[in-house]
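One chain of protein is taken out of this complex; the other chains stay put.
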Amino acid sequence: MGTKIMNKTAKGPLIPYIFWILLFVIAPIALIVYYSVLDLNGNFTLTNYAKFFTPVYLKMTLSSFWYAFLITLFTLLFAYPTAYLLTKTKHKQLWLMLIIIPSWINLLLKTYAFIGIFGLYGPINAMIEVFGFNPKQILFTDFSFVFVSVYIFIPFMIIPIFNSLDKMNPSLIYAARDLGASSWTTFRRVIFPLTIDGVKSGIQVTFIPALSLFMITRLIAGNQVITLGTAIEQQFLVSQNWGMGSTIAVFLILFMVLTMLFTRQKSKGGRV
Amino acid sequence: MRDLIQATVAIVIVCALLFVAVDRMQSAGSAGSKDTLTVYNWGEYIDPELIDKFEEETGIKVTYETFDSNEAMLTKVQQGGSAYDIAVPSEYTIESMKDDDLLIPIDHSLVPNLQNINEDFLDLPFDPGNEYSIPYFWGTVGIVYNPNLIEDHLTFESWDDLWDPSLERKIFLVDGSREVIGMGLNSIGHSLNVKDDKLLREATDNLIKLSPNIKAIIGDEITPLMINNEASVALTFSGQAADMMWENEELEFAVPQEGSNLWFDNMVIPKTSKNIEGAHKFINFMLDAENAAQNTDYVGYSSPNEAAWELLDEEVVDDERFYPSHEQREKLEVYENLGLEWLGKYNEYFLEFKMSF
């Protein structure tokens, strides 16, 4: 029936996509795996993998996950209400665009701006002083790191949630309210389940890249936070040890697959 | 659907317009010249007016491309694919490029202005006889500090001052394993080129004791932060220190007595060059006393060009913090190419130090 037709329409569209996967995903993965089993002199070795299980790298992996988790959590906490309220505004598409626009200004520049804003003599500390407190060290702390990361990812989280909220049938909510459900129950039982796909999309595009954040670990966290991305960067560009860098990248890809399994989007109804 | 089609058409039209505009502007810039030269350099590391002047004098059209680290530049040159005629790497990278046979020897007869360079900067161990490289800028690694924000007895004549308990959470370190581990080695009286696990261990242990004093380990953004007095003390390169002091007059710069690093950025001709003759012309042009002086004025780093010193402000050239005397330079060491294995070890120790926070 309908599903079969969908199948047929779909084979053609997949061709460029499959081509893209072969050339720009499979080929680089093959290269990474190949490099990961080479030592500095280009001979086969498994020592890179053994090294990944030493305390230094394990500790780094754990802290990477912890920070990625925090970042994702806070991004979701701030993004969901924003997306929800945006759908209630008059010019909602315009407001949504205005959420995206800041992300088009170069990240390094914005990071420099944050350095100025959070600085000891920046506007935030000036405000703190107005209220009679001593200036606080905001830069180079866990707080500033998580804050700027959330700043970077928030549009990526808002958009899918906005899109799934936007097309939601309002009569469902009215129905729930008419049946006597409280706002919280309506949200928990009706709204949230209906937007779960958008939330999952948002989590994927936040959590996964958060594992490999690198630039702001140095600029905003002053290297007090070291993520897997930072380590790979260092191995490639400073140590020029592509083997070890690739090994960490292999693990990163494995972690990504695991994340995907956890946030898998189940297809509903009789389609596919 | 109408939205989608409309948007697609609009984007295609805008792209076409942009394409035409870029094409127009590019051909306007290179009117009538077939001879081109690609210069690969750090950003903001040359006075753009000099490029215009070079183009006018020689009729060669210059394409200027930039990189942000020696290692990234090296990867690009190794892979080929783009015809770089001039590059400006640091000395340890020059050594490894030489080893990998990535450089073209420089014909000194085509570079008469080489005589302008002070002989102290010629014939150095990383490139004997300057067979492959010509000095561009040079400097040291030292400590920038704000005397108003720290205790008076700290003058950084010695690296040990960094360990002073009064500096808790007040120090920035530059994010480089050679610089930080090198400083650790210097502070316990060893060369910053050692290949000895025991000494590296000792240096790292000593550095770990420093960690309570560290505020952050950062990169180039150290400049705006120090200008803004975000930290009182920073380990950094002399050229950046000069930038900071230009903006923030309270700052001071010192190179501790135990010794430190002396670095060079030199011009080289990579194997990828397709205009070797033009590359020589460019090198000779940059060595001209007047041009070198103008460039030094613009960039603010220390120039190796003795003839240019005459044209610069006396204040600049006589400043021993940035133009240390011959005797002072005796204590400074140039980085040797450690080889990948030892470079890796330096990085592992550096990582261990970073994780000790």
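Just so it is clear, A and B label the chains in written order, and each chain counts residues from 1 on its own.
The working rule: a contact is a pair of C-beta atoms (placed from the backbone, for glycine too) under 8 Å apart; a residue touches a chain by one contact, two chains touch by 3 or more.
Please note the rule applied: contacts and distances are computed from a predicted model.
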item: Protein name (UniProt record) of the chain left out of view, among "ABC transporter permease", "ATP synthase gamma chain", "Putative dehydrogenase" or "Acetoin utilization protein AcuC"; value: "ABC transporter permease"
item: Sole residue of A:S201, A:N223 or A:N241 that reaches the chain not shown, by the stated touch rule; value: A:S201
item: Of A:Y49, A:F78 or A:F143, the one touching the omitted chain in the full complex; value: A:F78
item: For chain A, residues in touch with the removed chain; value: 1-3, 5-14, 16-18, 20-21, 23-29, 31-32, 78, 81-82, 85-86, 88-89, 91, 93-95, 97-110, 112-114, 116-117, 123, 151, 154-156, 159-160, 163-164, 166-167, 197-198, 200-201, 204-205, 208-209, 211-212, 214, 229, 232-233, 236-237, 242, 245-246, 249, 252-253, 255-257, 260-261, 264-265, 267-272
item: Touch residues of chain B, complete complex, unshown partner; value: 1, 3-4, 7-8, 11-12, 14-15, 18-19, 21-22, 25-26, 28-29, 38, 42-45, 48, 63-68, 72, 75-76, 79-83, 219-221, 223-224, 227-228, 239-240, 243, 247, 299-300
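Quick note on the criterion: only the chains that are shown with their structure count from here on.
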item: Residue numbers on chain B that touch chain A, as the complex places them; value: 69, 71-72, 169, 172, 175-177, 215-219, 221, 224-225, 228-230, 340-341, 343-344, 347, 351-352, 354-355, 357
item: List of chain A residues in touch with chain B within their complex; value: 40, 56, 59-60, 112, 115-116, 119-121, 137, 139-140, 218-219, 221-224, 226, 231, 234-235, 237-241, 244
